[in-house]
Structures are given as C-alpha cells and as structure tokens.
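Apart from one protein chain that is not included, each protein chain of the complex appears where it belongs.
Letters A, B and C name the chains as they come in the text, with residue numbers starting at 1 for each one.
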Amino acid sequence: MAIPSPLTDAERARLPEVLPDWSVVEGRDAIQRTYRFADFSTAWAFMSRGALSAEQLGHHPEWFNVYNRVEVVLTTHDCGGLSELDVALARALDTFARPLVEPAD
Amino acid sequence: MAIPSPLTDAERARLPEVLPDWSVVEGRDAIQRTYRFADFSTAWAFMSRGALSAEQLGHHPEWFNVYNRVEVVLTTHDCGGLSELDVALARALDTFARPLVEPAD
Amino acid sequence: MAIPSPLTDAERARLPEVLPDWSVVEGRDAIQRTYRFADFSTAWAFMSRGALSAEQLGHHPEWFNVYNRVEVVLTTHDCGGLSELDVALARALDTFARPLVEPAD
Partner (left out) sequence: MAIPSPLTDAERARLPEVLPDWSVVEGRDAIQRTYRFADFSTAWAFMSRGALSAEQLGHHPEWFNVYNRVEVVLTTHDCGGLSELDVALARALDTFARPLVEPAD
C-alpha cells in the first residue's frame, strides 16, 4: 500500500464541516472523538464494525473503551500526521455509531 | 447453573405474540429467524452483540452467516427442547437487530 | 476489485497439498472445513479474526457456529466456483485456528 499523503491545507480547512463531531488533539496532528452508547454491548457492536474497517483500510485507531464509552484518536504514523485515511476511518466510525447512539445523546 | 425447564404449554401458546418474527423449526423443538442486514459489517455488529448475550446467558445459538444474512436456530440441548433461555436470547437478538436492520427490510 | 479468476486445473490439483484439512463439497464447486475449539469463547476469537480477514479480502465465508464448532464453506459467487480468494481465506483461517485449537484435537 502506498504511503498516504498528509492532508493539504484545503483539506484541513474543510475538516470541521466534514467531521463536525471531531476535534483536534492538543499538541498532536491528530483528531479525536468520544462516543457514548447505552451500555457495553452497544459500544462493542460499534467497535466490532470499527475493527473491520480498520483492517480493511490497513489503518488502525488509537481507541480506549470503558463500559459504554469509546474514545478514538486518529492519526497516520506513516506520514507523521493526518491523512485521508484518518478522514475515511472517522467517517466510517460516525456512520457505524449513528444507529447505535441513544436518540437523546 | 440450574438446568432450564422446558417451556410450558401456556408459554408456548404465547410465543407467536412474544416473538412474532420467529417460526418453529420443522421436526425439532426449536425456533428460527433469519435476519438480513445491509452488508457483512452490519451483520457482524449484530453477531458481536449476540455473542456477548450468548456467553452471558450461558446459552449459545446455532447460527449461520453469509455476508449480510444471519440465520439463527434456538433450542436448549440440556432440556431437549425450547426453554426460557431460548426466549431470552431471541428477545435479545431482536433488540440488537432493530436499529441495524434496513428501514425497508 | 477485479472479478477473481476460477482456479486452474493445476491449482485445483494442488489443493490437497495446500489445504490438507479442507475437503470438496459434494455437488458444489466449494471447499469446507469444520473447526472444533475448547468452548464458545475460543471459537469466537477465531471467528473474530476470520471476520477481519473476510472484510479485508472483500470475500466472505458461509459459516455455521454452534458453541465450540465452526463449519466453514468457501466458494466465490462472482466467478461461480473456487478462486484464489477461497484459497487465501482458507489459509488465513487455518493460521488463526492453529494456536487456538486444543493440542489433542
């Protein structure tokens, strides 16, 4: 697989629109989002789909889970910062979370 | 864990109401349902939650998967037929499938 | 992804050597293997790795599980029979099963 290119300035400028629920990690060229679900079972369904996408993309998240909470940090070690792989994985994770997140969340 | 009791006649009579999407397997004291999802990833999210419930209940499904389809057969080997464990697992699976199944399904 | 080519006669002739634990399914151009593990948890670890490989290859098994048993059938619907994708997935599954299968199995 080719080494992914870092995001261009134009692509970075569009991040808040493309990934409105993600924020930039302080001191790292990385983005983060915390998901909250009803319980561990729902969080695990989300992570199980995320694992499939990660393996498919050949691009793996830094993620932390306790019970119903999943904290995800994305960056691309091979290019030293954010790449289109991070955007692709973030979008996939958002898609997977949508039907599983509590309506009131 | 105590050996589960077989369903009583009264409990069996209520099955079509309690589990309307399940049907009786011909020639076995067992119930079955087939779930269809958008793709393998969604089917796998469903199965991943189902696996957690199965292990928690100490009661495991007979299940077949190909791509977006999951066929489940439930019976309780320890009591030679349907028990309340099958009803509990079927209800859990139905709950897990609901947000993941396509609206048009 | 390009449509995979059916296995050549030469590739088929080598199957018993490449995949010694698999057998041909009667009446279908498909191969099958049944894995037995110590319990559901171990079988599920195997299936969880298999799911990652399936999604990565874009090629999904027909698989049946009950408790500690996993029956896998592989064929490539897009080319109407066995292809190199089946060989790749079968080899991956065998690799995943090896450390998990009971020594005495």
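Here, a contact is a pair of C-beta atoms (placed from the backbone, for glycine too) under 8 Å apart; a residue touches a chain by one contact, two chains touch by 3 or more.
Since the model is a prediction, treat every value here as computed from it, not as a measurement.
For the chain missing from the display, the contacting residue among B:Glu11, B:Glu55, B:Asp78 or B:Asp94 is B:Glu55, taking the whole complex into account. Not every partner is drawn; the one left out touches subunit A at residues 40-41, 44, 48, 51, 54-55, 60-67. Along subunit B, the points of touch with the absent chain fall at residues 48, 51-53, 55-56. Of the residues in subunit C, those that touch the hidden partner chain are 40-42, 44-46, 48-49, 52-53, 96, 99-100.
One rule holds in what follows: only the chains that are shown with their structure count from here on.
Fitting subunit A to subunit C on CA positions gives a rotation angle of 180°, reported to the nearest 5. Averaged Cα coordinates give subunit B a centre that lies 25 Å from the centre of subunit C. The distance from the centre of subunit A to the centre of subunit B, with each centre set as the mean of the Cα atoms, comes to 32 Å. Residue positions 48, 52-53 of subunit A each touch two or more of the other chains.
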